[in-house]
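With one protein chain held back, the other chains of the complex are shown just where they sit.
In order of appearance the chains are A and B, and numbering begins at 1 in each one.
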Amino acid sequence: MSAEVVHHTVTGIDNRKFGMWVLIASECFLFGGLILNYLVNRDRGLVGPKAVDIFNIDITTLSTFDLLMSSVAMVLALHACQQHDIKKFRFWTTMVILGGIIFLGFQYFEFHHFVHAGLGLSTNVFGSSFYLLTGCHGLHVFVGVLWLTSMLVTSFVRGKDWFPSVQLEVAGLYWHFVDVVWILLFTVVYLFVYL
Amino acid sequence: MAKCLPTTGVISWITTVDHKRIGIMYGVTAFLFLLCGGIEALLMRTQLAIPNNTLVTAGTFNSLMTMHGTTMIFLFVMPLSAAFFNFLTPLMIGAPDVAFPRMNALSYWIFLFGGLLLNFSFAVRLAPDGGWFNYANLTGKVFSPSHAIDFWVLGIQILGLASLIAAINFLVTILNMRCKGMTLLKMPIFIWTTLVTQVLLILALPVITVALVMMTFDRSFGTGFFDPAGGGQVIMWQHFFWIFGHPEVYILILPAMGIVSEILPTFSRKPLFGYTVMVYSSCAIGFLGFAVWAHHMFTTGLGPWAQALFSAATMLIAVPTGVKIFNWISTLWGGQIRFTTAMLFAMSFIAMFTFGGLSGVMHSSPPIDSQHQDTYFVVAHFHYVLYGGAVMALFGGIFYWFPKVFGYYMHEGLGKAQFWLYMLGFNLTFFPMHFLGMQGMPRRVFTYSGDQGWSLWNLVATSGSYITALGGVVFVINIVYTLITKKNKAPADCWDGRTLEWSLSSPPPEYNFAVDPEVKHLDDWWHQKYTHDGRRITPRYQPDVDPATKHLPHPSFWPMIVAAGLTIIAIGFLVDGIGHYISVGGVVVTLLAVYGWVFEEA
Partner (left out) sequence: MKPISKAISRASCLLSASMFSLYSLAGSFDEHPYELSASFKTPMDTLAGLTDWGQGINYVYAITTIIVGIVFLAVSIPLIYAIRRFRVSDEEFATLPLPKQVHGNVILEFTWTIIPVILLLFIAVPTWQIIFRQPEKHQIPPGSMRIEVIGHQWWWEFRYPSLGITTANELHLPEKTPVYFELSSVDVIHSFWIPQFGGKLDVMPGKGAENYLFLTTPSLQHPEQNGGEYYQGQCAELCGLSHALMRFEAVVHEKAEFERWAAVFHNPPVVQTALEKKGELVFMQCMSCHTISKTPSEDIEKQMLAMDPPVHKAGPNLTDFGSRRMLAAGTRTNTAQNFHDWVDNPPSIKPGSRMVPLGLSKADIEAVAAYLRYSTAKTY
């Protein structure tokens, strides 16, 4: 977040933004591997509950909607930052963070419910793959929340003239990516059960 | 904090963010690990010199072969390539530094700590023993209950992170920070192979990360991803490992190809033959590298269709590789070849790499592979490619760029002695292994009996390995001799080179380019020295200016502290009882260091 020297770049894209795009490319393969593993192991659980027994599609739809809305808030926060509107910048950033926290709350609730329904981390390979995949996504949301919270706090420390447009754009790229991954997970993990 | 840090002495090296210094540190560290890997190799060869030898136990042997492979790949060839990326990339593309100088330092420190953690396993007598491929389920908790495998899993996880950070850094640097006029097809060929290597790293490393996380979960949290008893499948690890592992092979060889493609033109006094095709073939090799992983698994019962498709894809890789080989020969053809040590290494690369590549073509056929898989024939094959190929080229690169890095020529006589000792020792060690493989000697065996017909060739191979070691000693003597006597000072353009780094003084100033370069041609520096009709003209060397007038990134402690924090997290997994407290402590250190980093002035 510090003010690194902005070099002229060949592509015209800021180094930090470019770096985030490259990281996202790498993350695609990370989640690709995890999704593949989930698909292979989905029906291989020998004991314990299966996906169709325990998934609660209504609640997951709600948390999906929540994460989508936080992405909208992210767009608005970035717009406000670029317009140098400190109030809206702080408000919408807070909204993104809240959206992330609510999503994590949903996930905690879901995991808690599953464990009570008899599906622990090591009950069967379906469960292990499910927790690994959604847990990895949850960790990404958590990192995003931590990141944006740090920016919000910095905003209050640095005062009303601090508008980190590029930094927020990088964080936004990350946030949107994490959101898109969730749409994919929601489809593959939750909706495919009903196919 | 950053402003008051010294610019010389130990602290300056610890806090440096200068890509040239980081490159040197990568190189020196890689050679220290080469010493470890080399000693491991010698011990193995000594054990196998005669049948029924009892120098080391079965367990020690398994540790030696596991750590030899892991060390040579992750702690020697990859970091030594990284040393070249670090030192050369900004100089060759005319940039003041890499895109993220502190991230660059971070990746070095993570690599160093990861390597130390991995080798620390010897000190606590828990050296990993599951092979460099670490196949499940032998490496599960049931069959490997000690922490030995955890050392490997966590060590590779850490080293992977270092490579990933470096790869993102170099990719952005190459694409974003080229000097004026340097379009993609005017980049030096070494920069191209570097670029392809980074793409491979960025896409392949997350795959092994997933597999390593799953194995960590299996070993530490009781899951059964790779445990058939719980519905898991052992074959999944192999798929994950080789989807990473095969691109990894090209991650090792592509930088070497780039180095050779720089050395050959310089010492032939001719441009690289078919530059554009060389670029495309590098890209094709990188792309195909992702489509052939299952050829490491031909004997696992893939079924005929998978075997047929993966063998065809594997054979296809021979085409762009073959094009490269013939283009290198054409580069030599009609040139004025100077027999410098660097050139000898580069030319031997062509021969040795071709030889290894051709035995690789044999393995692309699953029926043949079913006889050669896991025998010494395969050992011979990949040593020809990775040692005769990659390592010989890297040594060529060292002799070629040493004057640029340190300002002094290495001793040519000692260099040639080393070269011939290497050629002799290497071929004596690995050529007979083809015979051993055809005679049915399996890999990874700690002993064999005298009635197998393998005794002679094993003895020959062992004697060769000692000759190679002698070559290594000559190399160390050469380095020490050169740096102590400082006899043969190198001018800026010491070899009549072709690329931008030769326009800088040797060693280059801290700020790299006093005047932002602008290029008009491929091999622009060459075109500044020679007119179209071959007349020599005086080029404009980069002037020396007062460093104070140049804005340089500030040195920082934080990269090292972040790396230390990450390593502490890993250590937590290796300690029973209070392990999770240590890991949490590591998380805290990492987070605090990240904040320190972010709020520090760059």
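What to note about this one:
The definition used in the following text is that contacts are C-beta pairs under 8 Å (C-beta built on N, C-alpha and C of every residue); 3 or more make two chains touch, one makes a residue touch a chain.
What you are looking at is a predicted structure, and each value in this text was computed from that prediction instead of being measured.
Across the whole complex, the hidden chain's contacts among the shown chains comprise B. The chain omitted from view is touched by exactly one of B:P6, B:G181, B:G334 or B:P543, namely B:G334.
Annotation: of B:Q307, B:T462 or B:Q528, B:Q307 touches the absent chain (contact as defined above). For the chain missing from the display, the contacting residue among B:M187, B:A342 or B:M423 is B:M423, taking the whole complex into account. For the chain missing from the display, the contacting residue among B:L414, B:A564 or B:V594 is B:L414, taking the whole complex into account.
When you scan B:I14, B:L116, B:M315 or B:A469 for touch with the missing chain, the hit is B:M315.
Touching the missing chain, out of B:Y26, B:F345, B:F382 or B:W454, is residue B:W454.
Even with one chain removed from view, chain B keeps its contact list with that chain: residues 57-59, 62, 130-131, 135, 137-138, 143, 228-229, 232-235, 268-271, 273-277, 299-301, 303-304, 307-308, 311-312, 315-316, 318-319, 322-323, 325-327, 329-330, 332-339, 347, 350-351, 354-355, 358-359, 361-362, 364-375, 411-414, 416-417, 419-421, 423-424, 427-428, 431-432, 435, 437-448, 450-457, 460, 530, 534.
Definition applied: only the chains that are shown with their structure count from here on.
The centroid of the Cα atoms in chain A and the matching centroid in chain B are 34 Å apart. On the chain B side of its complex with chain A, the touching residues are 99-100, 164, 168-169, 171-172, 175-178, 202-207, 209-211, 213-214, 217, 221-225, 230-233, 236, 240, 243, 551, 553, 595, 598-602.
Interface residues of chain A facing chain B in the complex, by the touch rule stated above, are 1-5, 7, 9-11, 13, 15, 18-19, 22-23, 25-27, 29-30, 32-34, 37, 40-41, 44-46, 121-122, 124-126, 128-129, 132, 136, 150.
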